[in-house]
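What follows is one structure encoded as structure tokens, with my remarks underneath.
The other protein chains are all here in position, but one chain of the complex has been omitted.
When the chains are written out, they are named A, B and C in that same order, and each has its own residue count from 1.
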């Protein structure tokens, strides 16, 4: 049974989650979201680092164009971005690190929350809860269909409770609000800037992912390393009837690349994936195509395997260009690692979660392959520097799968997640 | 030196050509153009057959969708289509055959004029004559960039002069105003409807094509047979990371088809051409692509060679579908034949043109490869039934090549073309 | 310490193994080997079923041609095949099942031993032990490079000892001498003939495979299911210069098939493999190639996955034929399943082996991927019918890896293997 205070807290966090749901912002455009988060964290008493102070611009991947960024800035201003903070994020560097230094000796703990939405058009049917309850996305083709609205709300609520219970904490607590997890584009820039270089214990969390309501997973290990590539071929147009020999055929380069990308060898150390999701080439039936673009995704059961696939992919892409005398460009627009959770930390999280009594069922680990996540960048960095890291899952009932237009969570999962995370901070900072 | 009457005539035909230039209509949408042409021909006293009376709907290729046709009809109504005739063309069957029966014994002569424009955005620079003189296209991305505005104007002027000189004519004169020559889509439907089945002498004409101002070619022989195909592959989408084995990859089918289409054997009987001008596939980086489309063009030095290439192409397209368990559809959206001009008729046209004194220089024939033309459908039908056919060129100075945004003709070429065609009618109908 | 009797036994089995090593016979040609084995088993008192009585001809895969079979028969006659038995094997059906019916109630146990050699030219260097000791292969390009000579010798020695200890046994013992394990070609035909349909406990064994000398593995689980395919394309030759259009290009069909075979989707349920090991096409530089052949191998972590890959491969092979209007043929020349050892039987074998004191170290199971084996056919059949099956490994020190020209085993591994297998028969037949 929850206390009245908790009821109020739950209502607040649900209200906040629904507000974010109505104003979804995709990667590197989380200006409204971040400005509100920054405002709230400041009110709570955290010291903040914002934008390029916590992000390496050179390590941002798949960042929208300046035009799109500027246009979104205008939208954010008009749609409730907090005026005191939105300027910090206007160039699309929307990360935040909030620090609580207890003044007491102890470890540095970090929690990661991601904030971005997806380019999905939210379901408008009456049966869809956000429609019923009036918090459906206000934007066409933008939707929080992965639960990052919930993550941000959990993060802010954790921030609030931890500040209230500051006396029970030791060491330092860092709350990381990350942009652009979708497409695995944002974590690398915060990692490269060093925001977890001083972290002893790192905990990322996700809601849902197929884990049932009330269940908790202390170590989610199955993330595939991945790389997202955009490839462009540039050739020379020519009239296909009158001077075919003058063309340099970008369409044929892309077609060859596509087929041979799938033909990259399997790897004896583990699973690989390859996809050319989109191929667009040419401008007219009777013109030799002078441009072609492809969106590509590689995956590997380990970072090493993914690096192998990527390296082979680069050779294939280059070779196809050579075949047809066309130029090519490969842009990395996303990247994530594989990562194994630290067993000792996972063991502790299992017991902490079990002991809270908030979860119906706790699992120590889940090793099944489960998509990709760029929190792995933080995890690997922390482990490289001698710390421990884990990735926990808070189960919930989903209306439909992640990235589906009917995706929705059970909001009763939010408060227990806050309580487990808060308890972990208290327990782990005192060890 | 031209007479005052001729000056007036020239002014009229230039005015008419410029009006058409301002209101360009692409294939099977020539509603405004055709309605005005029909109105004028009726005024002149021709008996007319319109729309589906001169076109076989089943032989129309690459016809726009009903939606586009209806939308254009509304535009035509608002932009000067003649109300008495536009109804005949509202479904996009925009052909016209105007007949002058002299009542005297004699051959049936037919002249073909094409009316359609292109999906090109006309140059807006001051140096472009249509800008200077105020008759640039009123529509974005539509332009008379091949001279069919001039052809229509020549056709109407020939109609006028022939009616004035009716007493000098024998037999029957048919003036064919053809839609959708671009993409070689319209002639087949008129041929299949039988509009030249009774024709003894057929003459198609074109302005420009690289022939200098004042020059005349009595037999243009080099047209390549061609076929335009649209190909669609339909597969099954699947998440590329979590269930790649469930996808049926339309992108890979298309990529394989594209490469192997170019690899179709050369032919020892003459030149071939193959182009996959456009390939579009897929809907997201991490989704197995379930659709792919290609626009394709085959050509052959003869109709037989083109048929060979097309037949090979169909096998390639089908085989690529089989490889990836995807469905496919091939739509023929354009078709033209090769055709050799009748030598005896060409010889006569050479002398007729020479004798008019209108042309600086006359050539008997030009056999160089020169794109494709679906007037070849009329020509082959006439020859099959024992008649004679030729394709003549009236040279002009071009501001830029055909299908270029800066294309423009020298309007002083119009009246001589009328005079040569009128003279040919008088001479040939009396033989 | 071994007894004198054991020393004699060891000497006999080494002598027998070396004789087989000198006269290696590849799959479905083990006429000399089988005739000697049959003779010895008969002398020992086993009742025998031979050749087509234990093999389904329709389920033999990759069997040599009649010419090759006849030629080898002549060779076998000249090189020591036993005249009383070689006739049974002259058509290349070289399997043997030897049965010992104890007359006592009890289970039916079966042991599988494979007999075939490889198309490898044995190393002739002095450092190679078979050279030093004078038992190098007498044949060019034939070699026992996988240890099946040792397996056959172990099998015959097990037969001898079991007959000597017949009184300690219950139920029925079947010793299966299998042809053509290499290429996974022979087990299916014996399984289809029903030779293990009455078996309660099935044990296959292998020497080496990377397991150290003195080590024992009670359950080797990692076999990949596999299929071996030979593909032939037949097109039409034509002179490439004078009539390229008359050719139907088998080389291009094969090239397309090869690339797209590698591009078959990865599978989310487990590992896949694809290899086009050989491609041969064409008969002259200036001739369109009218024939092409490929040798192909698919693998899957489970039989279901391998079936998926095979099914996709068939579509690719067919589609490539369609593309180029050529005929094709797919011949299955090898096939093996995946199989999990029965845990209870494996547990028993672990204890039996441990208890013998013959092995330095015993492992319960090894789940790493480890090539393919068609003993899996027997295993799956036995399990389907309610029995138990396992696949055990006797480690040995290898001079070089399996299928290497310098492959050799440590012969001190032979006798312990016999002792463990004999002990398993005594123990398991009495349970």
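List of remarks:
Quick note on the criterion: a residue touches a chain if its C-beta (ideal position, glycine included) is under 8 Å from a C-beta of that chain, and two chains touch if they have at least 3 such contacts.
If you're wondering where the values come from, they're calculated on a predicted model, not measured in any experiment.
The chain omitted from view is touched by exactly one of C:152, C:172 or C:256, namely C:256.
From the options A:268, A:367 or A:430, the residue with contact to the chain not on display is A:268. Touching the chain that is not shown, out of C:80, C:244 or C:270: C:244 (per the contact rule at the top). Contact with the omitted chain, checked across C:174, C:206, C:248 or C:273, is made by C:273. In the full complex, chain A contacts the hidden chain through residues 242-245, 247, 249, 252, 256, 260, 263, 265-269, 288, 308, 312, 315-316, 318-325. On the side of chain B, the interface with the absent chain consists of residues 259-260, 262-266, 268, 271-274, 369, using the contact rule stated above. Summarising the interface, chain C meets the missing chain with residues 183, 224, 226, 228, 240-242, 244, 249, 251-252, 254-256, 258-259, 262, 273-289, 292, 295-297, 299, 369, 371-372.
The criterion applied here is as follows: only the chains that are shown with their structure count from here on.
Look at the contact of chain A with chain C and you find the same residues on each copy: over half of the numbers used there are shared.
When chain centres are taken as C-alpha averages, the shortest distance to the whole-protein C-alpha average belongs to A.
Look at where the CA atoms of chain A average out and do the same for chain B: the two points lie 54 Å apart.
One inter-chain figure worth recording: chain B and chain C are separated by 69 Å, centre to centre, where each centre is the mean of the chain's CA atoms.
Centre-to-centre separation between chain A and chain C, using Cα means, comes to 50 Å. Shared interface positions of chain C, defined as residues touching 2 or more other chains, are 260, 263, 265-266, 268.
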